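Removed from the display is one protein chain of the complex; every other protein chain stays in position.
Let's turn to chain A:
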Amino acid sequence: HPHQATQMSNYCLNILVFVTLQQRDPMLKRDGFEDILEERRNSSDLKYALRCYAPVLYKGVTPCKANMLKNIVLQSDQLRYVINQVSQESGEAPDIIQEEASVILEEMAHRLQISTVRFFAFALSKAFKTLFQHVCVNEEGIQRLQQAIQEHPVVLLPSHRSYMDFLLMSYILYTYDLALPVIAAGMDFMGMKFVGEMLRMSGAFFIRRSFGGDKLYWAVFSEYVKTMLRNGFAPIEFFLEGTRSRTCKSLTPKLGLLNIVIEPFFKGEVFDVNLVPISISYERILEESLYARELLGVPKPKESTSGLLKARRILSEDYGSIHVYFGQPVSVRSLAQGKVNRSTYNLFPRHIPRKPMEETQSFVNDTAYRIVRLQEDNMVLKPWVLMASLLLQNLEGMELSVLTEQTVWLRGLALSYAAFLDWPDHAPTAKVVSSSLALHRGLACVSGGRVSLVVGEPLGPVTPEEALFNRAVSVLSCASYRNQVLHVFLRPAMLAVAMLHLSDEVYNCFSFLWDMFSNDFILCPGDTVQDFEEACYLLVKTGAVQMPQQDIVMTDIGQPTLSFFNGLLEPFLQGYQVVCRYLCEEASEGLTEKQYIPAVRSFAVKLILAGNLRCYEVLSSDMQKNALAALLRMDAVRKVKNRMISHINQTQISPSLSLVAVAEDLCRDGLTPSYIR
């Protein structure tokens, strides 16, 4: 019963929330930053690139030559087993399969060369100094990492927002004389012939984007990674999110590689594995408008060397600062304590590949989410992020003075919610706001004391669709900044929405939203109650709500906070609603996944042009995909042989109904019984 749930939650509130926030709240312990470009601006890049580089390795192992590594992999029991298996299944001789494995490995393996690293150290020094004001690193994090590398195999898990990420990572590690990582990179880089090879020689290894059923490929790949990990030859680096986030929201983590690097611990092959979450925050992302266009359906330009060279004009712009925060290494051993019984691995030969057990799978999944949340926690937020959040709620523009005032207010709110805000010390607020606007002049402009989004000036006359498209680009670009702060506000914001819509069943509604949005945001599986409590705690803490006798009520001063939160999630609620409406009103029974995105897009375009919808974000393919995934997950839509079958009854939907109302109907209809409490 809903009330019981709320009661229960309130009962635990004081204890649980205190504990969880203590665990999570990193505010008090965050390290300070050092700008590594400062020294580069004052001393020779050449000397820097050629200096003595002698990193300390895991338990003092000697580095392994690339060829030796390949031999170890090819001769491993694990790979030999799969080769024989594939040989028996296919009827091909083992030698031939072995050769195939060798070719795969050749295509995959890194060829780290110190000379290439030095070249990059030189070239990147030049580039970074041109592009960025500062590249800031928390040196205490570096020290922790250095310690960790000597004690245990280390896996570096940076956030992924830009192509820059992995070059930047290697650059920083080189700067601090740390062991260079080997980096899992997507095969698409190999399309850029010269660059691909350069990356390979700086430590990248390449994996195909999809190799679903290819046993041999999987075996070569996983053994390659595990061999490096087990022997501690080098830290392994990969992106948990799998791909660059085009929205600046963290993406739902992918588990494949994480499974591979954790398994040696479960099998007792290593004492522990340390996972190091790394948060790379860009004040301005190089790919900013590129991403917006991509989300709107202009396909991603194929990676090509010439494309990269054209990007040279990028070099003339100011991209502000980068903050790289090396988080506390997370010990897999400590995480798994009491969750996974390692002795279940005792009864099966360790070299025979096996699907991870359920217990392990859910542990890995849980770990992945925790790491991404740790990445989020240490993302550095700039004042502009707060300003973008406000501007998006005032698309018609707002007075500069109002924006400034509200930004200051929002800053207070963000700080009390433990946001990692990089607000310049001792600078007057007006100065902070104006310099943010200056840096992002491509996105927002001030005219006549009003601040509004910049809409790209079209050449010549445009159709209404083109105008809409241009506006959508600037909205989505701006949204990519707002998105950076969502993880701070998400939980209280969902509570605010729940309070607005279903004031007497707040927990149920929160829980529904939580579930609904768990493709769009990082919500750790099973954490609904905990998140609800955190939301209550935060809203109470800032005085926006009170909780007398198991009730949640808004306070007199809570109005601005709650309405800001409602506005913050409004685009998502509207977006999901549009998708639902499309599925009810327009979609034919035989809709395929391929058709879905363009179809929703044109449905939304029609609504916007007709003046019935003001939300541009629904045009984002990211939101469309997430909404569909959520509906599939919640069994409101079903996939039958690649075609969608909607369960949403047309009669239940009318434009005036909010998404939450739709949800209620869905629940009542019994289609998603698990959401009824």
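Everything that follows uses one rule, which is that contacts are C-beta pairs under 8 Å (C-beta built on N, C-alpha and C of every residue); 3 or more make two chains touch, one makes a residue touch a chain; residues count from 1.
By our rule, contacts and distances are computed from a predicted model.
K.L.:
So one subunit is absent here. Using its UniProt record, which name fits best from "Mini-chromosome maintenance complex-binding protein", "AP-2 complex subunit alpha", "Acyl-coenzyme A oxidase" or "Alkylglycerone-phosphate synthase"?
P.N.:
Of the names offered in "Mini-chromosome maintenance complex-binding protein", "AP-2 complex subunit alpha", "Acyl-coenzyme A oxidase" or "Alkylglycerone-phosphate synthase", the one UniProt assigns to the missing chain is "Alkylglycerone-phosphate synthase".
K.L.:
Among the options A:K254, A:R350, A:R471 or A:K541, which residue touches the chain absent from this view?
P.N.:
A:R350
K.L.:
Using the touch definition from the top, which of A:E139, A:E269, A:D366 or A:E399 touches the missing chain?
P.N.:
Of these options, the touching residue for the absent chain is A:E269.
K.L.:
Given the contact definition stated above, which residue among A:R342, A:K606 or A:R638 touches the chain not shown here?
P.N.:
If we include the chain that is not displayed, A:R342 is the one touching it.
K.L.:
Please output the residues of chain A touching the missing chain, sorted low to high.
P.N.:
Residues 267-269, 271, 341-343, 345-346, 349-350 of chain A touch the chain that is not shown.
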